[in-house]
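Only one structure is covered here, and it is reproduced in the block below.
Of the protein chains in this complex, one is absent; all others appear in place.
Naming follows writing order (A, B and C), and every chain is counted from residue 1.
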Amino acid sequence: MTIFNIYIFDREGQCLYYDEWFRTKQSGLPPIQEYQLVFGMMLSMKSFSERLSTNDSNQTVNSFRTSAYKMNFLESATGVKILLNSDPAATGMPDLLQKIYQAWVETVNSPVANLLGEGIDHGFLQSKIRDVVTKHPAYV
Amino acid sequence: MSKNAKQNLADSKKMSAELFCLTYGSLVTELLRDYEDPKEVTMQLDKMGFNMGTRLADDFLAKNSNVPRCTDCRQIAEVLCKNAIPCYLGTTANSSNWVGGDREFTIVIENNPLNELVQVPPNLLAAGLSYSQVIAGAIRGALEAVHFKVYATAMENGANTEIRIRFDSVLKDNLPAGEDD
Amino acid sequence: MAGIIAIYIYGRENSRLFHAVNPEELGNVCDIEMFVFCSLDIVDEKVVKSNEMYLGQLFTDQRYKSFGFVTNTGVKIVLVVDFLNSTLKDQDVRSIFKRFHVFYCKTISNPFYTIGSPLHSRWLDDGCKEIFAKSE
């Protein structure tokens, strides 16, 4: 069981953060295009899963799974989107995604980040997120 | 936690609340020296609140993962009164006088800590100073962050502060170019 | 707490911040004022010697006796009591001073109050009603 990589997008689809731990195959696309692909996939997933829904209950897409990986989603009401790629059998992903969201809020969203203008030092965010991920039981 | 550790925690929470309220009060009087016109100060407080609110939304959602996604004003009022206001102001609130087909309502914040020790001079009140407008601005900012455009104004009513909220529209997600959803 | 005549609060340079006289004693305000001035001089003497905020009894003549209290920030509170009063225990006087010190803290917390100017607040007014009400 392990965690492969992670993407974080803001509301407009700009990739705020990418990181990986166990990735042996690259997508062959330049990073920007890969990010747009992932973001577009999440939007499309949301929209057709809504259209195919058999009742109009309020629903959210939590993940999709293949034989090789599970792509876990978290979208906050403010539009922050976190996608975490993990082993299909990994458990406790919603809780991990919530902790990553908290780590993002404490760094990028903190009053300091806004005041400094050029955005918080990437390393600060990276250290926080890596700490949260590597401490999670699903991370081997 | 040992008894006095709990006591220290309670004291430090109480003191940091006092520190926040005193600092806010001192900020308001400083703004009054800067802008002289109380209405202008109220607008500055609203702007300040708005900027805080846009970031508080994520802070609140990160801390309260169990909060349901809101789709109408009744749910918004529920979350504000039961979760957000107790979490940030440490006091209770409830919603009242709903009009305009549930598009306009009042959030009554009981014993607003911000103005507990404050006596706003009548001439400033009459000239348009709304001491707690920062709260209304914060609510407007937080709701805008979750795509609800609202208007919010604060009014003092004894120890309570009433925030009059009027729903305007739902803000569409602006998608990156080339993404036709 | 019978026999409370008046309570006076002074700032650091002895500027008067607050005073309240028992409604039943309004007839002899001048005597009370004189008595308080004398008590104030004793306060300045006692402050140096005392190792706590409560200064105990300050001054007495055949009609009144006064007690003093000075905060760390130099704010002085003087309580005037009827000379014949015997029910008022030391503990009661201390608790009056403690309560009025809390009222003072709340009053100066109002951002629209300028430090050093006369005090007006509902806490001080209610406090006075309370201590004057019980005196028969």
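Simple rule for what comes next: a residue touches a chain if its C-beta (ideal position, glycine included) is under 8 Å from a C-beta of that chain, and two chains touch if they have at least 3 such contacts.
In this text, contacts and distances are computed from a predicted model.
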| item | value |
| --- | --- |
| Absent chain [UniProt protein name; select from "Ribosomal RNA-processing protein 41", "EKC/KEOPS complex subunit BUD32", "Transcription factor Pcc1" or "Trafficking protein particle complex subunit 6B"] | "Trafficking protein particle complex subunit 6B" |
| Interface partners of the hidden chain - shown chains only, full complex considered | A, B, C |
| Residues of chain A (touch criterion as defined above) contacting the omitted chain | 106, 110-112, 114-117, 120-121, 123-124 |
| Residues of chain C in contact with the chain not shown | 12, 50-53, 71-75, 101-102, 104-105, 108-109, 111, 115 |
| Chain not shown, touching residues in chain B | 11-12, 15-16, 18-19, 22-23, 26-27, 29-30, 34, 51 |
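Keep this in mind: only the chains that are shown with their structure count from here on.
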| item | value |
| --- | --- |
| Highest-count interface - the chain pair sharing the most C-beta contacts | A-B |
| Farthest chain relative to chain C (centres taken as mean CA coordinates) | A |
| Closest chain to global C-alpha mean, per-chain Cα centroids | B |
| Centre-to-centre distance between chain B and chain A (centres being mean Cα positions), rounded to whole Å | 30 |
| Mean-CA-position distance for chain C and chain B (Å) | 40 |
| Where chain A and chain C are represented by their mean Cα positions, the distance between them in whole Å | 65 |
| Shared interface positions of chain A, touching two or more other chains | none |
| Touch list for chain B against partner chain C, complex | 18, 21-22, 25-26, 28-29, 117-121, 124 |
| Contact set on chain B toward chain A in their complex | 51, 55, 57-59, 61-63, 65, 69-71, 145-147, 173-176, 179, 181 |
| Residues on chain C engaged by chain B in the complex (per definition of touch) | 106, 109-113, 121 |
